[in-house]
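Just one protein chain is left out here, and the rest sit where they should.
And then subunit A:
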Amino acid sequence: MELIVDLHIHSRYSRATSKDSNLEGLYRWGKIKGINIIGTGDFTHPAWFAEIQDKLEPAEPGLFKLRQDLAIAIDKTLPASIRKNLIRFALTVEISNIYSKNEKVRKLHNLVIMPSVKAVSQFNSALERIGNLKADGRPILGLDSKQLLTLTLDTDPSALFVPAHIWTPWFSMFGSKSGFNSIDEAFEELAPEIKAIETGLSSDPFMNWRIAELQKVTIISNSDAHSPQKLGREATILQSQVDYHDIINGIKTNDRRIVGTIEFFPQEGKYHYDGHRACNIRFSPKQTKNHQGLCPVCHQSLTVGVDNRVNELANLAEDYQPKRHKVVEYIIPLIEILAEMQEKTTAAKAVQTAYQKVILDLGNEFTILRKMPIIEIKDAGYEALAKAIVRMRQKEVHVEPGYDGVFGTIKLFTSNEERKKQLTEQIGLGWET
């Protein structure tokens, strides 16, 4: 069956996360969003791991489900339209490896997925003597990523190791600030053990395929959500059984089980373009080149974004597309579409209410955004929304790329006038001002 998978998330035990990042919250929002397999995140944290063992119970091989009493209690509060969605958990963690290699400091974030509580216990035990696991759900280890990879596979060969959001400047395998230039450079003779990479919000598969080395690995996408509401900002689509091993083998082999990924428009990511947040400078790679990489305001070197870094490492042209490739779907989170339609922020009460109503009437978010026939949305009385979704599906969007930690903006409409013109024909939407 088709499974929507999001393996990279954080619990409330990670820094800068929402208090609601607990298993119940993930379960609830997984149903709202339409995600089937959710990573637990943070399994190295002793308190979170204890919570995992308490609140989850084994389901299909290698997968876990929320304890029945907890699940029933939550289901009661959910609309019938989404109540039946399947939710399973996989045991995952993100680790921050900070170390020095070849005379340079390296900071890589790596995702580790494990098939059993036993494997996790053993893995955690090994890490405990290396680092300080209590302080942060995403622990910092002064350990070479390559050694972490060895440790992962030694613990359990069916575990999966994925370099996370590989293009972000500060903490990633290809990051401009403290990364490497190739998988070989980072993992040496173990490079073939890297079977998959994560795109991160600021890059999409097409950008990644410009690097020949990355055409040989599976490209997966995850949300890196720090609160359950952000689940599924990006995700991977699989056609597989509900079984850890089937999913992971799919990812390891990149075979037909991998359908493709659901992507942010990469420009919306925080590090797509170059620039300086503090100096209000946003540059395209070309502009950066014209300024010799320096900020015209403070004259320090600019934070080089993903677009630039991809150009630097790419062996293939900017417009290159593989002849055959996996599905790449772009989405804008439903709440953002609704907010733009109402000219309000995503936190506005009216927007939140509208979101709830849409979910209640139409079902989970991914189905609405990706699959639901437009006519059905219209027929349910959401004519304006239907139009907005058409534009999104046809990629008719206006972008202001993100840079140096500032999210980019994706607009369906360039101006108020356009928005009105496009949407005026519709009638009867109570929440449209």
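FYI, a contact is a pair of C-beta atoms (placed from the backbone, for glycine too) under 8 Å apart; a residue touches a chain by one contact, two chains touch by 3 or more; residues count from 1.
As a working rule, contacts and distances are computed from a predicted model.
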In UniProt, the chain not displayed here, chosen among "Sulfur carrier protein ThiS", "DNA 3'-5' helicase", "Phenylacetate-CoA oxygenase subunit PaaA" or "Peptide/nickel transport system permease protein", goes by "DNA 3'-5' helicase"
The one residue from A:I72, A:A135, A:L316 or A:L360 touching the chain left out of view is A:A135
Given A:L143, A:V242, A:A348 or A:V399, the correct residue touching the omitted chain is A:L143
Of A:S100, A:T253, A:T345 or A:S415, the residue touching the omitted chain is A:S100
Touching the unshown chain, subunit A contributes residues 15-16, 96, 98-100, 103-105, 107, 122, 124-126, 128-132, 134-136, 139-143, 154, 170-171, 177-178, 277, 300, 303, 404-405
